[in-house]
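Taking it in order: structure first as C-alpha coordinates, then the write-up.
For this view, one protein chain was removed and the others were kept in their places.
Up next, subunit A:
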(Lines give C-alpha, C1' and ligand atoms only; values in the text may rest on other atoms or scores of the structure.)
Protein backbone atom coordinates (compact mmCIF):
# COMPACT_ATOMS: atom_id res chain seq x y z
CA UNK A 1 0.00 0.00 0.00
CA UNK A 2 2.68 2.36 1.12
CA UNK A 3 4.78 1.59 -1.91
CA UNK A 4 2.27 2.85 -4.39
CA UNK A 5 1.70 6.15 -2.61
CA UNK A 6 4.20 8.08 -4.66
CA UNK A 7 2.92 6.60 -7.85
CA UNK A 8 -0.58 7.65 -6.87
CA UNK A 9 0.74 11.09 -6.10
CA UNK A 10 2.33 11.31 -9.53
CA UNK A 11 -0.91 10.22 -11.14
CA UNK A 12 -2.87 12.75 -9.14
CA UNK A 13 -0.41 15.50 -10.02
CA UNK A 14 -0.56 14.76 -13.72
CA UNK A 15 -4.36 14.59 -13.55
CA UNK A 16 -4.31 18.06 -12.00
CA UNK A 17 -2.04 19.42 -14.72
CA UNK A 18 -4.16 17.91 -17.47
CA UNK A 19 -7.31 19.17 -15.81
CA UNK A 20 -5.90 22.69 -15.60
CA UNK A 21 -5.33 22.75 -19.34
CA UNK A 22 -8.98 23.33 -20.06
CA UNK A 23 -10.32 24.31 -23.43
CA UNK A 24 -10.99 27.99 -23.80
CA UNK A 25 -14.53 28.83 -24.83
CA UNK A 26 -14.99 29.51 -28.50
CA UNK A 27 -17.62 32.22 -28.66
CA UNK A 28 -20.23 32.29 -31.41
CA UNK A 29 -20.08 35.15 -33.85
CA UNK A 30 -21.96 38.06 -32.29
CA UNK A 31 -23.44 40.73 -34.53
CA UNK A 32 -20.69 43.33 -35.00
CA UNK A 33 -21.24 46.60 -33.24
CA UNK A 34 -24.57 45.38 -31.86
CA UNK A 35 -23.98 46.65 -28.34
CA UNK A 36 -21.32 49.25 -29.09
CA UNK A 37 -18.52 46.87 -28.10
CA UNK A 38 -15.95 45.96 -30.75
CA UNK A 39 -16.12 42.45 -32.17
CA UNK A 40 -12.76 40.72 -31.81
CA UNK A 41 -11.50 39.26 -35.10
CA UNK A 42 -8.34 37.36 -35.93
CA UNK A 43 -6.76 37.55 -39.38
CA UNK A 44 -4.04 34.98 -40.13
CA UNK A 45 -1.31 36.30 -42.41
CA UNK A 46 1.03 34.18 -44.52
CA UNK A 47 4.28 35.50 -43.13
CA UNK A 48 5.84 37.99 -40.72
CA UNK A 49 4.72 41.60 -40.86
CA UNK A 50 5.92 43.12 -44.12
CA UNK A 51 4.47 45.46 -46.71
CA UNK A 52 2.80 42.56 -48.50
CA UNK A 53 0.19 43.00 -45.74
CA UNK A 54 0.38 46.79 -45.55
CA UNK A 55 -3.32 47.26 -46.28
CA UNK A 56 -4.41 45.16 -43.29
CA UNK A 57 -1.84 46.81 -41.03
CA UNK A 58 -3.00 50.26 -42.14
CA UNK A 59 -6.66 49.32 -41.63
CA UNK A 60 -5.83 48.34 -38.04
CA UNK A 61 -3.58 51.29 -37.25
CA UNK A 62 -5.68 53.91 -39.01
CA UNK A 63 -8.88 52.67 -37.34
CA UNK A 64 -10.71 51.58 -40.51
CA UNK A 65 -11.68 48.31 -38.85
CA UNK A 66 -12.62 50.05 -35.63
CA UNK A 67 -14.99 52.32 -37.58
CA UNK A 68 -16.73 49.12 -38.66
CA UNK A 69 -17.03 47.94 -35.07
CA UNK A 70 -14.26 45.40 -35.40
CA UNK A 71 -11.21 44.84 -33.22
CA UNK A 72 -8.89 43.07 -35.66
CA UNK A 73 -5.85 41.18 -34.43
CA UNK A 74 -3.29 40.29 -37.09
CA UNK A 75 -1.62 36.90 -36.58
CA UNK A 76 1.84 36.59 -38.08
CA UNK A 77 2.71 33.52 -40.09
CA UNK A 78 5.73 31.28 -39.68
CA UNK A 79 7.61 28.59 -41.53
CA UNK A 80 5.10 25.89 -40.63
CA UNK A 81 1.97 28.00 -40.28
CA UNK A 82 -0.53 27.30 -43.05
CA UNK A 83 -3.08 30.15 -42.97
CA UNK A 84 -5.94 28.27 -44.62
CA UNK A 85 -5.51 25.41 -42.13
CA UNK A 86 -5.54 27.83 -39.21
CA UNK A 87 -8.77 29.26 -40.64
CA UNK A 88 -10.36 25.86 -41.21
CA UNK A 89 -9.47 24.84 -37.64
CA UNK A 90 -11.35 27.88 -36.39
CA UNK A 91 -8.33 29.56 -34.81
CA UNK A 92 -8.69 32.60 -37.05
CA UNK A 93 -11.79 34.26 -38.47
CA UNK A 94 -10.19 35.05 -41.83
CA UNK A 95 -6.93 34.17 -43.53
CA UNK A 96 -4.79 35.56 -46.32
CA UNK A 97 -3.64 32.80 -48.69
CA UNK A 98 -2.66 32.13 -52.29
CA UNK A 99 -5.52 30.75 -54.36
CA UNK A 100 -3.88 27.52 -55.67
CA UNK A 101 -2.62 26.50 -52.21
CA UNK A 102 -5.93 27.30 -50.57
CA UNK A 103 -7.78 25.34 -53.26
CA UNK A 104 -5.49 22.38 -52.61
CA UNK A 105 -6.32 22.58 -48.89
CA UNK A 106 -9.97 22.86 -49.85
CA UNK A 107 -9.74 19.67 -51.85
CA UNK A 108 -8.36 18.00 -48.73
CA UNK A 109 -11.36 19.10 -46.74
CA UNK A 110 -10.70 22.65 -45.54
CA UNK A 111 -14.05 24.38 -45.69
CA UNK A 112 -13.09 27.84 -46.90
CA UNK A 113 -14.26 30.40 -49.44
CA UNK A 114 -12.40 33.18 -51.24
CA UNK A 115 -14.38 36.30 -50.32
CA UNK A 116 -12.00 38.95 -51.68
CA UNK A 117 -9.27 38.58 -54.29
CA UNK A 118 -7.09 41.43 -53.03
CA UNK A 119 -4.17 40.84 -55.42
CA UNK A 120 -5.67 40.79 -58.90
CA UNK A 121 -2.29 39.98 -60.43
CA UNK A 122 0.53 37.57 -59.73
CA UNK A 123 3.88 38.89 -58.50
CA UNK A 124 5.99 35.86 -59.45
CA UNK A 125 9.01 36.34 -61.70
CA UNK A 126 11.72 34.09 -63.02
CA UNK A 127 14.93 36.15 -62.99
CA UNK A 128 17.99 35.35 -65.10
CA UNK A 129 21.30 37.05 -65.81
CA UNK A 130 21.04 39.34 -68.81
CA UNK A 131 24.18 37.82 -70.33
CA UNK A 132 22.96 34.26 -69.73
CA UNK A 133 21.08 33.95 -73.00
CA UNK A 134 17.63 33.60 -71.45
CA UNK A 135 14.91 35.91 -72.74
CA UNK A 136 11.84 33.69 -72.66
CA UNK A 137 10.74 30.39 -71.07
CA UNK A 138 11.67 28.58 -74.31
CA UNK A 139 15.33 29.38 -73.53
CA UNK A 140 15.14 27.42 -70.27
CA UNK A 141 15.89 24.19 -72.12
CA UNK A 142 19.23 22.79 -70.97
CA UNK A 143 19.57 25.33 -68.14
CA UNK A 144 19.53 25.06 -64.38
CA UNK A 145 16.21 26.45 -63.21
CA UNK A 146 15.64 27.33 -59.56
CA UNK A 147 12.23 26.82 -58.02
CA UNK A 148 10.83 26.96 -54.49
CA UNK A 149 8.71 23.82 -54.64
CA UNK A 150 6.01 23.25 -52.02
CA UNK A 151 3.31 24.34 -54.49
CA UNK A 152 5.00 27.67 -55.30
CA UNK A 153 6.35 26.37 -58.59
CA UNK A 154 3.31 25.85 -60.79
CA UNK A 155 3.35 29.17 -62.66
CA UNK A 156 6.91 28.33 -63.70
CA UNK A 157 5.96 24.82 -64.79
CA UNK A 158 2.89 26.02 -66.67
CA UNK A 159 4.98 28.68 -68.39
CA UNK A 160 7.60 26.15 -69.45
CA UNK A 161 5.00 23.66 -70.64
CA UNK A 162 3.36 26.42 -72.65
CA UNK A 163 6.70 27.24 -74.30
CA UNK A 164 7.21 23.61 -75.25
CA UNK A 165 9.84 22.89 -72.61
CA UNK A 166 9.26 19.65 -70.68
CA UNK A 167 9.95 20.51 -67.02
CA UNK A 168 10.67 16.85 -66.29
CA UNK A 169 13.30 16.31 -68.99
CA UNK A 170 14.54 19.46 -70.69
CA UNK A 171 15.74 21.44 -67.66
CA UNK A 172 17.72 20.76 -64.50
CA UNK A 173 15.48 21.75 -61.62
CA UNK A 174 17.19 23.09 -58.51
CA UNK A 175 15.46 23.51 -55.17
CA UNK A 176 15.96 27.15 -54.29
CA UNK A 177 16.41 28.70 -50.85
CA UNK A 178 14.49 31.79 -49.80
CA UNK A 179 17.45 34.03 -50.61
CA UNK A 180 18.88 34.77 -54.03
CA UNK A 181 22.48 33.67 -53.37
CA UNK A 182 22.21 30.75 -55.80
CA UNK A 183 21.57 33.12 -58.70
CA UNK A 184 24.26 35.57 -57.60
CA UNK A 185 26.78 32.71 -57.35
CA UNK A 186 25.58 31.48 -60.76
CA UNK A 187 24.73 28.06 -59.36
CA UNK A 188 21.46 28.39 -61.24
CA UNK A 189 20.67 30.19 -64.48
CA UNK A 190 17.25 31.49 -63.52
CA UNK A 191 15.71 31.94 -60.08
CA UNK A 192 12.16 32.26 -58.86
CA UNK A 193 11.50 35.63 -57.23
CA UNK A 194 8.56 37.69 -56.04
CA UNK A 195 8.51 41.14 -57.58
CA UNK A 196 8.02 42.67 -54.14
CA UNK A 197 10.64 40.72 -52.24
CA UNK A 198 13.36 38.52 -53.71
CA UNK A 199 13.76 40.64 -56.84
CA UNK A 200 14.38 43.64 -54.62
CA UNK A 201 16.96 41.64 -52.65
CA UNK A 202 18.94 41.24 -55.86
CA UNK A 203 18.92 44.97 -56.43
CA UNK A 204 20.04 45.56 -52.83
CA UNK A 205 23.13 43.38 -53.20
CA UNK A 206 26.54 44.74 -54.09
CA UNK A 207 28.23 43.59 -57.26
CA UNK A 208 31.73 42.62 -56.07
CA UNK A 209 33.18 43.52 -59.48
CA UNK A 210 31.98 47.11 -59.59
CA UNK A 211 31.49 47.75 -55.87
CA UNK A 212 28.05 49.14 -56.70
CA UNK A 213 24.58 47.68 -56.35
CA UNK A 214 23.26 45.47 -59.11
CA UNK A 215 20.73 47.21 -61.31
CA UNK A 216 17.71 46.06 -63.28
CA UNK A 217 19.96 46.13 -66.37
CA UNK A 218 21.93 43.17 -65.03
CA UNK A 219 18.92 40.87 -65.11
CA UNK A 220 16.23 39.59 -67.43
CA UNK A 221 12.83 39.30 -65.80
CA UNK A 222 10.30 36.80 -67.08
CA UNK A 223 6.92 37.89 -65.80
CA UNK A 224 4.37 35.06 -65.80
CA UNK A 225 1.58 37.59 -66.29
CA UNK A 226 2.94 38.29 -69.75
CA UNK A 227 3.62 34.64 -70.53
CA UNK A 228 0.02 33.86 -69.62
CA UNK A 229 0.69 31.31 -66.90
CA UNK A 230 -0.03 33.54 -63.91
CA UNK A 231 -2.13 32.30 -61.00
CA UNK A 232 -4.11 34.28 -58.45
CA UNK A 233 -2.29 34.97 -55.20
CA UNK A 234 -3.17 36.83 -51.98
CA UNK A 235 -6.89 36.58 -51.24
CA UNK A 236 -9.00 36.87 -48.11
CA UNK A 237 -10.53 33.51 -47.22
CA UNK A 238 -13.50 32.98 -44.92
CA UNK A 239 -14.96 29.92 -43.24
CA UNK A 240 -17.62 28.46 -45.58
CA UNK A 241 -19.75 26.93 -42.82
CA UNK A 242 -19.88 30.15 -40.85
CA UNK A 243 -20.89 32.06 -44.01
CA UNK A 244 -24.33 30.51 -43.52
CA UNK A 245 -24.69 32.60 -40.37
CA UNK A 246 -26.13 36.08 -41.07
CA UNK A 247 -24.01 37.61 -38.28
CA UNK A 248 -20.80 36.26 -39.84
CA UNK A 249 -21.96 37.47 -43.27
CA UNK A 250 -22.51 40.94 -41.88
CA UNK A 251 -19.16 40.82 -40.12
CA UNK A 252 -17.45 39.69 -43.35
CA UNK A 253 -18.82 42.69 -45.24
CA UNK A 254 -17.66 45.02 -42.48
CA UNK A 255 -14.24 43.39 -42.41
CA UNK A 256 -13.92 43.82 -46.17
CA UNK A 257 -14.96 47.49 -45.99
CA UNK A 258 -12.12 48.10 -43.56
CA UNK A 259 -9.72 46.10 -45.73
CA UNK A 260 -10.65 48.07 -48.87
CA UNK A 261 -10.06 51.34 -47.03
CA UNK A 262 -6.70 50.09 -45.75
CA UNK A 263 -5.45 49.20 -49.22
CA UNK A 264 -6.81 52.41 -50.73
CA UNK A 265 -4.93 54.29 -48.01
CA UNK A 266 -1.70 52.50 -48.91
CA UNK A 267 -2.22 53.30 -52.58
CA UNK A 268 -2.54 56.99 -51.79
CA UNK A 269 0.05 57.10 -48.96
CA UNK A 270 2.75 54.50 -49.66
CA UNK A 271 5.31 56.29 -47.46
CA UNK A 272 2.92 56.33 -44.52
CA UNK A 273 2.17 52.65 -44.97
CA UNK A 274 5.86 51.89 -45.13
CA UNK A 275 6.28 53.63 -41.77
CA UNK A 276 3.39 51.66 -40.27
CA UNK A 277 4.98 48.38 -41.37
CA UNK A 278 8.42 49.40 -40.10
CA UNK A 279 6.84 50.37 -36.77
CA UNK A 280 5.43 46.84 -36.54
CA UNK A 281 8.99 45.66 -36.01
CA UNK A 282 9.74 44.29 -39.45
CA UNK A 283 13.39 43.34 -39.78
CA UNK A 284 13.49 44.37 -43.43
CA UNK A 285 14.80 47.84 -44.16
CA UNK A 286 12.86 50.96 -45.03
CA UNK A 287 13.67 51.18 -48.73
CA UNK A 288 12.86 47.48 -49.12
CA UNK A 289 9.49 48.00 -47.46
CA UNK A 290 8.69 51.01 -49.63
CA UNK A 291 9.61 48.99 -52.72
CA UNK A 292 7.29 46.28 -51.44
CA UNK A 293 4.33 48.64 -50.87
CA UNK A 294 4.82 50.01 -54.36
CA UNK A 295 5.05 46.60 -56.03
CA UNK A 296 2.09 45.27 -54.10
CA UNK A 297 0.10 48.33 -55.15
CA UNK A 298 0.88 47.41 -58.74
CA UNK A 299 -0.61 43.97 -58.15
CA UNK A 300 -3.86 45.52 -56.89
CA UNK A 301 -4.34 48.78 -58.77
CA UNK A 302 -5.89 49.73 -61.08
CA UNK A 303 -8.73 47.41 -60.15
CA UNK A 304 -11.26 47.59 -62.97
CA UNK A 305 -14.21 46.01 -61.20
CA UNK A 306 -13.13 47.34 -57.81
CA UNK A 307 -10.52 45.92 -55.41
CA UNK A 308 -11.17 42.36 -54.29
CA UNK A 309 -13.60 41.28 -56.99
CA UNK A 310 -12.69 37.83 -58.35
CA UNK A 311 -12.18 38.03 -62.10
CA UNK A 312 -13.76 34.96 -63.64
CA UNK A 313 -11.18 34.59 -66.41
CA UNK A 314 -8.25 34.83 -64.00
CA UNK A 315 -9.96 32.36 -61.68
CA UNK A 316 -10.52 29.93 -64.52
CA UNK A 317 -6.90 30.21 -65.61
CA UNK A 318 -5.74 29.52 -62.04
CA UNK A 319 -7.99 26.47 -61.74
CA UNK A 320 -6.99 25.20 -65.21
CA UNK A 321 -3.30 25.40 -64.40
CA UNK A 322 -3.93 23.84 -60.99
CA UNK A 323 -5.66 20.88 -62.62
CA UNK A 324 -3.53 20.36 -65.69
CA UNK A 325 0.05 21.41 -65.01
CA UNK A 326 2.30 18.67 -63.68
CA UNK A 327 5.45 19.30 -61.71
CA UNK A 328 8.57 17.14 -61.99
CA UNK A 329 7.03 14.40 -59.84
CA UNK A 330 3.88 14.39 -61.99
CA UNK A 331 1.66 15.99 -59.36
CA UNK A 332 -1.00 18.57 -60.05
CA UNK A 333 -2.29 21.08 -57.49
CA UNK A 334 -5.86 19.86 -57.87
CA UNK A 335 -7.23 16.52 -59.00
CA UNK A 336 -10.68 17.86 -59.83
CA UNK A 337 -12.43 21.19 -60.31
CA UNK A 338 -13.20 22.87 -56.97
CA UNK A 339 -16.59 21.89 -55.64
CA UNK A 340 -19.08 24.08 -53.84
CA UNK A 341 -18.55 27.74 -53.09
CA UNK A 342 -14.82 28.18 -53.72
CA UNK A 343 -15.24 31.88 -54.27
CA UNK A 344 -17.99 34.43 -54.05
CA UNK A 345 -18.23 38.09 -54.98
CA UNK A 346 -21.35 38.67 -52.84
CA UNK A 347 -19.60 40.16 -49.83
CA UNK A 348 -16.96 42.17 -51.66
CA UNK A 349 -19.67 43.76 -53.86
CA UNK A 350 -21.59 44.85 -50.75
CA UNK A 351 -18.39 46.11 -49.20
CA UNK A 352 -17.44 47.99 -52.38
CA UNK A 353 -20.76 49.85 -52.56
CA UNK A 354 -20.44 50.76 -48.90
CA UNK A 355 -16.86 51.98 -49.36
CA UNK A 356 -17.88 53.94 -52.45
CA UNK A 357 -20.70 55.54 -50.47
CA UNK A 358 -18.05 56.57 -47.93
CA UNK A 359 -16.17 58.34 -50.73
CA UNK A 360 -13.35 55.80 -51.25
CA UNK A 361 -11.92 55.37 -54.74
CA UNK A 362 -12.20 51.59 -55.05
CA UNK A 363 -10.88 51.19 -58.60
CA UNK A 364 -7.78 53.42 -58.54
CA UNK A 365 -8.15 54.04 -62.28
CA UNK A 366 -5.49 56.76 -62.31
CA UNK A 367 -3.03 54.91 -60.04
CA UNK A 368 0.59 55.63 -60.90
CA UNK A 369 3.34 53.53 -59.31
CA UNK A 370 6.29 55.33 -57.76
CA UNK A 371 9.94 54.86 -58.61
CA UNK A 372 11.61 53.47 -55.52
CA UNK A 373 15.34 53.77 -54.96
CA UNK A 374 16.66 50.70 -53.12
CA UNK A 375 19.52 51.10 -50.65
CA UNK A 376 22.18 48.49 -49.95
CA UNK A 377 20.69 45.71 -47.84
CA UNK A 378 17.30 47.41 -48.21
CA UNK A 379 18.18 49.73 -45.31
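Everything below uses one rule, namely that a contact is a pair of C-beta atoms (placed from the backbone, for glycine too) under 8 Å apart; a residue touches a chain by one contact, two chains touch by 3 or more; residues count from 1.
Note that contacts and distances are computed from a predicted model.
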Quick one: the chain not pictured, UniProt calls it what, "Carbohydrate ABC transporter membrane protein 1 (CUT1 family)", "ABC transmembrane type-1 domain-containing protein", "Heme lyase CcmF/NrfE family subunit" or "Beta-hydroxyacyl-ACP dehydratase"? "ABC transmembrane type-1 domain-containing protein"
Checked against the full complex, the residue among A:72, A:190 or A:284 that touches the missing chain is A:284
I'm checking contacts with the chain that's been left out. Which of A:82, A:134 or A:310 qualifies? A:82
Residue-wise, where is subunit A in contact with the chain that is not depicted? 2-3, 5-7, 10, 14, 20-24, 26, 47-48, 76-82, 85-86, 89, 91, 177-181, 184-185, 198, 201-202, 204-206, 208, 278, 281, 283-286, 375-379
